[in-house]
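Missing here: one protein chain of the complex. Every other protein chain is in place.
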Amino acid sequence: MSVALGAAVSPGRPWLNRRRSFREASAPVAVALVLAAVANLVTGLAGLLGFYLAFVIFFAATSLVFGLRHDKVKAIDKFATAFVVVGFATAFIPWVSILVTLAQKGWPAIYGGYFTNDMSVTGADDDLGMGGLSHAIMGTFLILLVASVIAIPLGILTAAYITEIRGRLSGFVRVMVQSMSGVPSVVAGLFIYATVVSRYQFSGVAGALALAILMLPTIARTAEEVLKLVPEEIRSASYALGASQMATTFRIILPSARSGLITASMLGIARVAGETAPLLLTSFYSAIFSRKLTGEPLASLPMYVFQNFTVGTEHALTRAWGGAFVLLSLILSLFILARFVGGRTNK
Amino acid sequence: MAIAIDSGTASSIERRKISEKRSLGDRVFRRGVTAGALTSFVVMCFIAALLFFRGFEIFRAFGLDFVTTSTWDAADGTIENAKFGVAAMLVGSIVTAVIAMVVAFPFVVASALFLEFYASKKLKFILVSILDLMAAIPSIIYGLWGYLVLMPLAAGWAATINKYLGWIPIFGVEVENFDASPFVSGLVLALMILPIAMSVTREVYSRAPLDQIQAAYALGGSRWGAIRAVVLPFGRSGLVGGMLLGLGRALGETIAVLLTLNLVFEVKFQILASAGGSVASLIASRIGEATPLELKALMAAGLVLFVLTLLVNFGASSIVARAERRVQ
Partner (left out) sequence: METSQNKTSNPSLFTPGKMPAEMPIGTRSTSLDERMVNMSGLQTKGIHAWFGSHHVLEDISLDFPSNTVTGLIGPSGCGKSTFLRMLNRMHEFIPSASMAGEVFLDGEEIYAADVDVAAIRLQVGMVFQKPNPFPSMTIAENVLAGIKLANIKVKDKDSLLEECLTRAGLWKEVKDRLKLSGASLSGGQQQRLCIARALAVKPKVLLMDEPCSALDPGSTLKIEDTIHELSDTITVVIVTHNMQQAARVSDYCAFFLSDGHPGRIVEADRTDVVFTSPKDQRTADYVQGRFG
């Protein structure tokens, strides 16, 4: 395969000129940064955001000008690139801000006892070294548990109907799941309020029912995707052995898609774990640690945040941030865990 | 074996039906799964029916006035003296959602294009994973951040806009209070709908036909030229569908709006003023102290919201489905 040339040829990529493209890309950025710094000092565009705004404006301008050194097409292309990159970067700023603020403002609320105390003897405005959110964690755990017990089997059954039974109603069921996923969370809460709460009491079970409504479509749709990935040969092989459809589904199909279904369930849980509006209408809030799912309001992390926010004093707000921090950590770990479990199956 | 196709005999042959006799266990199993699959249908029907029947008295008493007037007064709890109208809330919901769409739109396009056509494969993978996580941030956190971090800033921006563009009616204000305005709420909602709208749009953009993109390049086009000529026209319906899905989310959003918007029962289009409406937030804010009659009015409002979001979501998903089908 070698060539009888004096010098061996080696593959190259003449179209990649890192240094040149770096120079071309950085020149407008550098000029815009300088101009923005000047504007930051002499005009009203003060502060970090003012600087960024000035930078964006100058960057668009410098991209255009630097492009015009070549021709109009290049100038427009450069301008478009600036728009796309800056647009994306700008969209990210608020999220960074959210995460940073959560960590910054939530951190002071967190101390050793934060996870073991409830708020039964501590007021929302009391010093930060007292009280905690053990009741909220327990409540969220119980509500999610009950909601999962209801929604996961139903979601998987829904998916199995579409992929295994393949009945006449498959299309209809899919449309229903789709529209159910668009139900506003407050409407789900209102529904449970009218059927359960108005007859009995605010309770954990009511909250779980509302969350189950919101969870079901996510699980059904993800599970359908997962079950579709089960190779058709596995089904045929099972039927060829004389297995019934029930045995095939429960013994062969669902187990072989197990980790995918776990991912689907975890995504469903993560999606509703932070829902506040439906819980405001169903399980409401209590400051006391409790494992009782019926007959009395039950605390939850989102409602803990909401409650402290409504109190609105300095310490209460810090507690709200602290609760938000714990809540988001919980949700993100669920997500990452779901990804991890799902990622392993794909291999 | 010679096959003589003779229409006379062919039509007289009767095809056998393959009998599908299943065991008892399987029949029970199929019934059970079907029943489970119909849960979503049953729940949807229940929700619609319940909201309708509970709100029926309100609809009968107020008729169209319920969606065209804006007074919300439970009075002494009797239907004769009470007045319920959600016009201001409905208009407010739509106004904030539209602000969110307008603000989010350029970022949706820019981000989708960036991820598909500008970022390297590795960077794209990382960023998409992060975006998936951002989509999971619960609305209470958006509300908290929107109220405590964004609102002070956004009120300042609003004041600036008002100063220079105040002569345009929608940017005018009666009182110089820019807190908790539809503008602020709209910004928060824009952020909230960004991930979903972006991922739908990106999905459709990623299916833009490569051969046409290459044709654009082969004609001496720049990257932007190829995007303009091929990707944007191709992805238009995907973009519309993604934005509509976002609209559905924005219309139904409760807590984030409740925390960042001052609910006022008056139809207003001054988006910078500290007064707005939202059907979803109305329900959440009133239900605690509602009289039995007001509760019925809230159920009626819930039905209005339910139908509205259902329509928007339905339109959105059929547009997205069609955009995705067209490719195959």
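Details
Going by the order they are written in, the chains are A and B; count residues from 1 in each one.
Simple rule for what comes next: contacts are C-beta pairs under 8 Å (C-beta built on N, C-alpha and C of every residue); 3 or more make two chains touch, one makes a residue touch a chain.
Note that the structure is a prediction, hence the values are computed from the model and not measured.
Looking at the complex as a whole, the chain kept out of the display touches A, B. Only one of B:21, B:121 or B:163 touches the chain withheld from this view, namely B:121.
Residue in contact with the omitted chain (choice from B:63, B:77 or B:209): B:209.
Panel shows chain B; residues 121, 209, 211-212, 214-222, 225-226, 229-230, 233-234 of it touch the chain omitted from the view.
Listed here are the chain A residues that touch the chain not shown: 1, 3-6, 9-15, 17, 20, 70-74.
Assume only the chains that are shown with their structure count from here on.
Centroids built from CA atoms put chain B at 17 Å from chain A. The touching residues of chain A, counted against chain B in their complex, run 49, 73-74, 76-77, 80-81, 83-88, 90-91, 94-95, 97-98, 101-102, 105, 153-154, 157-158, 160-162, 164-165, 167, 169, 172-173, 176-191, 193-195, 198, 213, 216-217, 220, 244-246, 249, 270-271, 273-277, 280-281, 302, 305-306, 309, 317, 320-321, 324, 327-328, 331-332, 335-336, 339. Only residues 22-23, 25-26, 28-30, 32-34, 36-41, 43-44, 46-47, 50-51, 54, 106-107, 109-111, 113-115, 117-118, 129, 132-134, 136-145, 147-150, 153, 191, 194, 198, 222-225, 227, 248, 251-255, 258-259, 280, 283-284, 287, 295, 298-299, 302, 305-306, 309-310, 312-314, 317 of chain B touch chain A when the two sit together in their complex.
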